[in-house]
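One protein chain omitted, others in place.
A, B and C are the chain letters, set down in written order, and residue numbers restart from 1 in every chain.
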Amino acid sequence: MRKTSIGAAAGLAVVVGLAGCAALAPSPDYDAMLAEMMKTSFRGEGIATVDRLQQDASNAECSKSVGKPLPQARAQAIEQANLATVKMPSDGKFIGDWKEGEKLAQNGRGMTWTDKSSATASNGGNCYNCHQLSKSEISFGTIGPSLYNYGKIRGVADPADPAAKPIVDYTWSKLYNAKAYNACSGMPRFGHAGMLDETQLKHLMALLLDPKSPVNQ
Amino acid sequence: MKPSLIACALLSAAMAAPAQQKSAADGIAEYRKMLEDGNPAELYEAKGEGLWKQARGPKNASLEQCDLGKGPGKVKGAFVELPRYFADTQRVQDLESRLLSCMQTLQGFNADEIAKTPFGKGEQANIEALVAYVSAESRGMKMNLPQGHAEEKKMFELGKRAFFYRAGPYDFSCASCHSEEGKRIRMQDLPDLTKNPGDGIGYAAWPAYRVSSGQLWGMQRRLNDCFRQQRFPYPGYASDVTIALSAYMGVNAKGAESIAPALKR
Amino acid sequence: MHTRRDMLSHSAKVAAMLAAMGMLPALAQAQAGSWNAAAFEAKNIDELMKALGAAAPAQSPDVTVTGPDIAENGAVVPVGASTTLAGVKRMLLLVEKNPAVLSAMFDVTDAVEPNFSTRVKMGQSSNVYAVAMMNDGKMLFAQKEVKVTLGGCGG
Partner (left out) sequence: MADPMRIRAQAAGDKTTVRVLMAHEMETGQRKDASGKPIPAWFIQEVTAQHNGKTVMTAQWGPAVAKNPFLQFNIKGGKAGDKIAVSWVDNRGEKRTDEATVS
């Protein structure tokens, strides 16, 4: 989706351009100026290459709304497109090791121009930057909701129980591609963007859903 | 037997436990208060004032004739009106890009070379001191960026769009962290930069001495590290996107009292 | 129990010996005349007391250590050592879990109060001690725990 969506973004720009024509006084074409400014202002450094500035359709549309909510129909279309990218685990197993998940949640590294490698093994989950998880970690962010007791609140006593299946599927999809449920979510699309691999996602699943995980204590 | 220090330590640690009920936020606030008195930024202010008045560069001239927007040599109050449009360069400039212009025209330095120099090295280290000095000369004054010139309005509009520009492997924009009140990353409070976040908060608190790196950071370096954490490519020093963002944040902060150079974690 | 202490004592002696011969790298660098290299290389409080030729310290309500409960950044932690007692020779600031336990040592004269504040680096959460070295050789201390939190973004 990331690669094919550039055309979609261009299509969107055309629509916006036409809407602009309806206005009485022609306002400056800020979008074109912005594109030029972004191009001339940045350069590649290490693994952070300039192609990172390219937006897919979701990012382009959420950027252009400059903080205002999207019309419901547009939001739903973006969510559907993102949901379609979600790949469930190849072996059908969702739950890894919560201890590894906790390490990933603590780790905020990866993908900056000072990081050496963009391999998934070099990346953390960044979870505590934005979310509360286990009670013992007092240094947590609040950009996202608290995930303390995530599985417990949702009544997950055994993630393998078929009754837990909807929550398990939802949680996996949310981690894989957060825009599947909230078009302009601030959360990275860890699976879709290739930031975390299947095994790492399973560890985060365990942190959230394993009844033994400190998140559910 | 001599009394064991370790045993005493354990005992008193156990006795001290209830004190830890105090919230983490209270603890951090207490820590910041303790650091208020004696901000190492003062060291940079003093150095910067010396550099401003010292004849330097190929032309062996001082910066005392530099026009920061309020006329040649007028430093007081200049900082809280930047970025602004400058007729001589036909560009909207922030403090750092304006200093580059003055260093080139008055002192004969090569501005492009300085822009390419890594932060904290060579003339970049001198610019850190200069921004500490110039911003300190507006301490206590209110942010009041001009928006009368068409180019100033344009930079605000472009800055706004750049602020909300999501991209990169994490889909982050400036707005991901800085468009809502009362949020934080880990323990760090995040100012809402889409409006005036209050006196001495956000745009009105930079340049600042960064405790974590032990360095004085101007807005250029602040933005550079934001883009790094945003997982973006590298923004050029004094590039248009950095100036546009400053224009956007600075206009939004209108009326906020500047405490720069401040002290940051 | 004693083995570890003896070993430490032994290594302190070795360090002192090397120091005397000018063979420790940090010592070779020591430029200031009376800088006590052995004290600043002590890994723990036992080693430090030996390097200072002092007895083991005892906790005292008359000594105060100041510092935050939580430090937002371990690179700069404001700490202070003071005492209400008269007859103080030196005030020391110690961070138990730092690679070297001694941070700073202040010689007290009749012209200053035994009350000093500075800022130290802390690699991790640790107990911080203020120690008063009295003219009669007694060592009195106060201690408090300072938690060091992680910075934002982790990068």
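To be clear about the criterion, a residue touches a chain if its C-beta (ideal position, glycine included) is under 8 Å from a C-beta of that chain, and two chains touch if they have at least 3 such contacts.
Since the structure is predicted, the reported quantities are computational estimates derived from the model, not experimental observations.
In terms of the touch definition stated at the top, the absent chain reaches B, C within the entire complex. The chain omitted from view is touched by exactly one of C:56, C:85 or C:100, namely C:100. The missing chain lies against chain B, touching residues 37-38, 40, 42-43, 46-47, 209, 214. Touching the omitted chain from chain C are residues 26, 29-36, 39-40, 75-78, 80, 95, 98-100, 102-113, 115-121.
As a convention for this text, only the chains that are shown with their structure count from here on.
Taking the mean Cα position of each chain as its centre, A sits at the greatest distance from chain C. Centre to centre, using the average C-alpha position, chain A and chain C are separated by 47 Å.
Chain B has its Cα centroid 29 Å from the Cα centroid of chain A. Each of residues 24, 184-187, 228-229 in chain B touches at least two other chains. Counting partner chains per residue, chain A has residues 112, 114, 126, 128-129, 138-139, 141 touching two or more of them. Residue ranges on chain B touching chain C, taken from their complex, read 2-5, 8-9, 12-13, 16, 19-20, 22, 24, 27-28, 30-32, 34-35, 184-188, 211-214, 228-229, 265.
By the touch criterion given at the top, residues 28, 30-31, 33-34, 37-38, 40-45, 48-50, 52-55, 58-59, 62-67, 111-114, 118, 126, 128-130, 138-143, 179, 186, 188-189, 193-195 of chain A touch chain B in their complex.
Against chain B, the residues of chain C that register as touching in their complex are 45, 55-59, 68-73, 75-76, 78, 96, 119, 127, 141, 143-145, 147, 149-155.
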